[in-house]
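First the structure, in the form of structure tokens, and then the observations on it.
Left out: one protein chain. Kept in place: all the others.
Think of it as A and B in the order they're written, each chain with its own count starting at 1.
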């Protein structure tokens, strides 16, 4: 792929519009001025590796083949954690080895994992507080120029993983209870749970269910916000195919907070 | 125009930096990796179609010819509202048929309106909650690649409109009273009204006037912020040629809230 069609994405906890993000972009463009840099999010909650890992795992696949995804939520920067470059069949992933890449990589065919070590591909001066600018940015730019990641460090076999919050399944007679958690709240106040469509349909076989948020009965899963009245709460498959509690043209978070979610088969 | 010079803009109520915006960009770049994607705003108040329509109508014309503007404030997503692609003499506009495009389109020469229906130009799986990613993003990318919108659906004659808040004109002897509303507050706290320069000058013929915000007399319309003292309130033609109440190096919103605005001729 010609180097002027390459895309680099960024997901960090740096805060919207912080100049730190700009420094990363400047470094990348200094090495490859034709790359496209797209912000996925810089409003990951400070130091929240799981939230960053979740957002990355939802969004990465919508990008063109060979996109280079950089994910930096990195409380251990300057310590002993490794810096990774992972090549999968379709993408590259760069980030600290603290689990932030692990949800996404689990869904991909991994081809090569490199612990970055060759400072020929880093900035000349490496700070101990900002590897996004000094290591990940130049590495991404060199990859976008066609450089093989094998030259950039030592090949390793596996990365550190963080557990995806699991759902809890109980049987009680003919009824099955599926208990999950709210793992993300978007800016509309929609409550996104860890119950994926794929997993739930295996259990319920698409039969009607009853969804509860905390102690509130919400009802069966609707097909769209449109099936609820204005101000009515509903359960719906969200944009990334996780079960979501919403309030039509309102905020589910304001109404319910973030209690557990429960799905009950009939 | 070569496809690598095309611009796509986005205006949504998704919240700054939400990953939803990134998914839209990823889909567009997967189809045309050379397009430039520019965020107009993602901080439109949730579900506020009028605010989105107003911002779009102020900004769209500053972009290059053939720019593709996507506007998504879409509480009816998944329901029966149509999805539109509108070609005007200078631009393309994509969005739900709920009025969000109507202020801008009123100012343009419309050449063709298509109700999008041909799923060959959509994502393979279409969610019922996120047509920005599944319909408008791929359609925009195909247009940027030179595809004719005629192939993408059914031609229709008109779109749904929402009324632009009208100003109120009263005569009382030789005095004319023009009453308007604050329709937008920017991040400086400037209060932007619905009284356009064009319309007011027709009435006042550029004579001095008295501007009131709520019960506060502000005075005549100044030529720039610079003509007021620091901390002084003033009336001025804002950046999009609507009458605006400002406080020099301060916030008019904090001082006055958002009451009605009144212009009185002498």
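In this section, a residue touches a chain if its C-beta (ideal position, glycine included) is under 8 Å from a C-beta of that chain, and two chains touch if they have at least 3 such contacts.
Since the model is a prediction, treat every value here as computed from it, not as a measurement.
Q: Out of A:60, A:130 or A:212, point to the residue that touches the absent chain in the complete complex.
A: A:130
Q: For the chain that's not shown, point to the residue among A:79, A:146 or A:231 touching it.
A: Touches the omitted chain: A:79.
Q: Just one of B:24, B:58 or B:113 touches the chain that is missing; which is it?
A: B:58
Q: One chain isn't shown here. Among A:30, A:168, A:208 or A:260, which residue touches it?
A: Spelled out, the listed residue whose C-beta touches the missing chain is A:30.
Q: Touching the hidden chain in the full complex, which residues of chain B are there? Just list them.
A: Answer for chain B: residues 4-7, 9, 16, 36, 38-43, 55, 58-59, 62-64, 67, 186-188, 223-227, 236-239, 241, 248-249, 251 touch the chain left out.
Q: Even though one chain is hidden, which residues of chain A still touch it in the full complex?
A: 13-20, 22-23, 25-27, 29-30, 33-34, 37, 46-47, 75-80, 127-130, 133
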